[in-house]
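Quick notes on the structure that follows.
Removed from the display is one protein chain of the complex; every other protein chain stays in position.
Labels run A, B and C following the written order; every chain starts at residue 1.
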Amino acid sequence: MATDSTKLSMAQALNQALRDAMTEDETVYVFGEDVGPLGGVFRITDGLTAEFGEDRCFDTPLAESGIVGMAVGMAMNGMRPVVEMQFDAFAYPAFEQIASHVAKTRNRTRGRVALPMVIRVPYAGGIGGVEHHCDSSEAYYAHTPGLTVVTPSTPADAYFLLREAIRSDDPVVFMEPKKLYWGKDEVDTSAPEPPIGRAVVRRPGTDATLIAYGPSVSTALEAAEIAQQEGRSLQVVDVRSLVPFDDATVCEAVRSTGRAVVVAEASGYASVASEIVARVTERCFHSLAAPVRRVTGFDIPFPPPKLERFQLPSVDRILDAVDDLQWEDQ
Amino acid sequence: MATDSTKLSMAQALNQALRDAMTEDETVYVFGEDVGPLGGVFRITDGLTAEFGEDRCFDTPLAESGIVGMAVGMAMNGMRPVVEMQFDAFAYPAFEQIASHVAKTRNRTRGRVALPMVIRVPYAGGIGGVEHHCDSSEAYYAHTPGLTVVTPSTPADAYFLLREAIRSDDPVVFMEPKKLYWGKDEVDTSAPEPPIGRAVVRRPGTDATLIAYGPSVSTALEAAEIAQQEGRSLQVVDVRSLVPFDDATVCEAVRSTGRAVVVAEASGYASVASEIVARVTERCFHSLAAPVRRVTGFDIPFPPPKLERFQLPSVDRILDAVDDLQWEDQ
Amino acid sequence: MADDRDLLPSEQPVQLLDETGSPVAGAALPFPDSERLLAAYTSLVIGRRVNDQASALVRQGRLAVYPSSHGQEACQTGAAMALAEGDWLFPTYRDTAAVVARGVDPVEVLTLLKGDWHAGYDPYAHRVAPQATPLATQLLHAVGVAHAARLRGEDTVVMALCGDGATSEGDFHEALNFAAVFKAPVVFFVQNNEYAISVPLARQTAAPSLAHKGVGYGMKGERVDGNDTPAVLAVLDRAMAAARAGEGPQLVEAHTYRMQPHTNADDASRYRSQEEVDPWEARDPLLRMETYLKRKRVLTKARIAQITEKAEAVAAAMREGIAKDTDPEPAELFAHVYSTPTPQLDEQAAFLADELSREGTN
Partner (left out) sequence: MADDRDLLPSEQPVQLLDETGSPVAGAALPFPDSERLLAAYTSLVIGRRVNDQASALVRQGRLAVYPSSHGQEACQTGAAMALAEGDWLFPTYRDTAAVVARGVDPVEVLTLLKGDWHAGYDPYAHRVAPQATPLATQLLHAVGVAHAARLRGEDTVVMALCGDGATSEGDFHEALNFAAVFKAPVVFFVQNNEYAISVPLARQTAAPSLAHKGVGYGMKGERVDGNDTPAVLAVLDRAMAAARAGEGPQLVEAHTYRMQPHTNADDASRYRSQEEVDPWEARDPLLRMETYLKRKRVLTKARIAQITEKAEAVAAAMREGIAKDTDPEPAELFAHVYSTPTPQLDEQAAFLADELSREGTN
């Protein structure tokens, strides 16, 4: 296990997490499409087959329901499978297995059958991908009781969230923001923190709170930086764990500023962003000087590359929403 | 076509709608599992094979992705397929076809390929069904841009919504609240109204607004009736069309009362109910005397029959939520 | 590829005992010995009793619904008896008799249909997965369990059950293919009872038989008379042995018939005639075994009385168990969703507890 703090990209941090988990626990198995010799189309599983052998990290036939369904069986039988869905939209063929089995097996069996498994889903846009490669599909999973759903926004969180996800006795849908794969940052793998279920304040601020997760956190931080120059102090909360949700941290942040904007890339309708607005409003109503605003993707299929920038929450759009938080009167 | 007003159950109204649509338009085809000679496990397609022949209403091999995928092809090629998913959770195998094709084909092809098709999904609980037979799955569809999602709460709406859904040039996910199949009510099939995209005020009221849809509307109405006796006047809005959403009607209702409770049977997290709370709050914030409350299913897999009543929004729970709307001060 | 013809199933289903209860001459497989057949007969009788008792409990309103395998008990018995202790069974909703034959308490099995909870038994106790409702999905779990066992070097074999209708699902395909590619020790045992609710086999496939589906996975398909207990036993024994020996997954199709409606809620007269059903009465697996065992004088009147008594005791225990008030606590709703309830679930549990306490005081 690496113990030093090193600069790693999120892809490298995820690879390190898999490597460390496989070293520590021989019941951890990694499989999916192209995760073997190729190391995955994003190289997250790079070198694992070479290091741990073909049994521990292997390619499957091309069938996502098969991958998840087989993982269910292996998890029933003492393993901790970590499977990769190649892209967000290519996890949909596995939806029945995820909704009807992965999510429900513990409950169906009165707690007798646990499914300690992780489904890794590279998701969201920002990389100029063609259709079916850029969906923000987190709401489908977050709405499904029984699933833990997390999404990192930094290499360090990627490492620790994945380690904890693999250690969890519950199934975890692990959403990886593709556009953050290559950005490097400090990761001290020897300084663990338990991030599942815990939001984190990424930047303090006093005037309004930006609530973001995954691919939108960096945009929110940028917006906060610019707002600072314009004399407005924005707090940024990284939700990190969509299920369970950290009401305490998020609500404390919102109450401290009285104004909030939720930022998420997914289409807004019936989304995780809707949920955050709803629960923050329910819990912090009398602290709110303005309705909580959303900056989300439009309710359209993910656009072609040349138009994708209009779908992604932008710094300007976030700042516009902040401007809209009824600063004058009320 | 029936022109008189008659008492019909929702099941009969749906059957009549299919019958009338097939009579009127020979490109309407009905297929799915057990929809032929059996007439569907809920008898919604009763008699259609006998009346229109085996080509127009037929059983398929047992495969939901196949059913929806074949419907996509038929819709591409001049037909208006109406397919039945036998139960809510058994539509999940078709999720990829629905999310990646049904929802996206018009957009993918720049408007060149329309998919005039209807996917009928009997959903929700209240009938003592065993596991996998009672999911409230509307959020999965409502969150997916490109789908129209509707759900009737009366036999008349069932008739007109289904007629309009079949006539629509867009794919419609038609959610049928199973527990309402057998309740009878007046249906005047000669008095059409265009219900897609239109919410309706089911009961006027001045103190607070209950916003419900599908299986929860009758419970909301019951609650309003009891509240009336207790001296509180509750307005009940039936959303009816989840996508598109009738912001005008819903917001007007909420503004007129200043207080609101959203009632829905689905698990609350990242649900249609979250969306309604979020958008009503965004749009009506300064008319609200209290945060919009939700009465939804818990965030658990649908319970076994003996416990299902605890999951369903009950009259008491609705009235408790209304009591909670901060009537004293603010 | 010179031997791809070997993948084709036999032209006729394997039969060891014909419809009159007489051994078939020149049968392809050895006849199971009398001891095994007597055990099988006992299991058939109990299975039948379990089926009919459960149906009666439905009529009495004590169970919500019951998908009976009445008439398919040879398959049910065979599926259970073919297993060694360390093996796994993956049953469907229709396989209660097999689950019971494997050793699970019928009352626990019926928890689901009584409405108390979903899966009512401990899957690890007898290595029996929860009965699967979403069709064909369990076949993939079976592959996973088998693959995990193989990776650990265990000699576990997994028996995965499904119906004719379920073979049309994508998961059927993916399961057989994964099993074949990974040489997972799974026996896929398809009970072709000619109907998927109302849909007849001809609407399910255009293949000469369901066993032919093995060919596309490089898996030999085998057909067996599903109402012929010795044949089912012999064919499954051979398949289990092959899977255990590392020959990879096996596909067995049993030709049988769903004698009763899909469940009590179904009206079979809408889609099939009594004339179609009638001839199958004569092919009843119990009858056939009884005739044979009586003729062989293995089955005496005293033995029959013993077995009947045993079956009646099982039925009585079912009635008693089902009559017991086993209502689950509402708090259990939140107990098993995660290993530890989320803060959200704790909140919701508290909400419900409060509601119930107020209900109590009203």
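Just so it is clear, contacts are C-beta pairs under 8 Å (C-beta built on N, C-alpha and C of every residue); 3 or more make two chains touch, one makes a residue touch a chain.
Quantities reported herein were computed from a predicted structural model and do not represent experimental measurements.
All shown chains touched by the missing chain in the whole complex, by label: A, B, C. Check C:Thr42, C:Asn177 or C:Ser198 against the missing chain and you find that the one touching it is C:Asn177. When the full complex is taken into account, the listed residue touching the unshown chain is B:Ser65, out of B:Ser9, B:Thr49, B:Ser65 or B:Gln86.
Subunit B residues in contact with the hidden partner, per the touch definition given at the top, are 29, 55, 60-61, 63, 65-66, 68-79, 81, 93, 96-97, 100-101, 104-114, 145-146, 148, 168-170, 197, 243-248.
In the full complex, subunit A makes contact with the omitted chain through residues 33-34, 36-39, 41, 59-66, 89-90, 92-93, 128, 130-133, 269, 298-301, 303-307, 310-311, 316-317, 320. Even with one chain removed from view, subunit C keeps its contact list with that chain: residues 1-2, 4-5, 7-8, 11, 168-174, 177, 180-181, 183, 203-209, 212-219, 248.
Simple rule for what comes next: only the chains that are shown with their structure count from here on.
A separation of 30 Å divides the Cα centre of subunit A from that of subunit B. If each chain is reduced to the centroid of its CA atoms, subunit B and subunit C end up 36 Å from each other. Among all residues of subunit C, those that touch two or more other chains are 117-118, 134, 170-171, 332, 337, 342, 344. The residues of subunit B that reach two or more other chains are 65, 89, 92-93, 131-132, 269, 298-301, listed in rising order.
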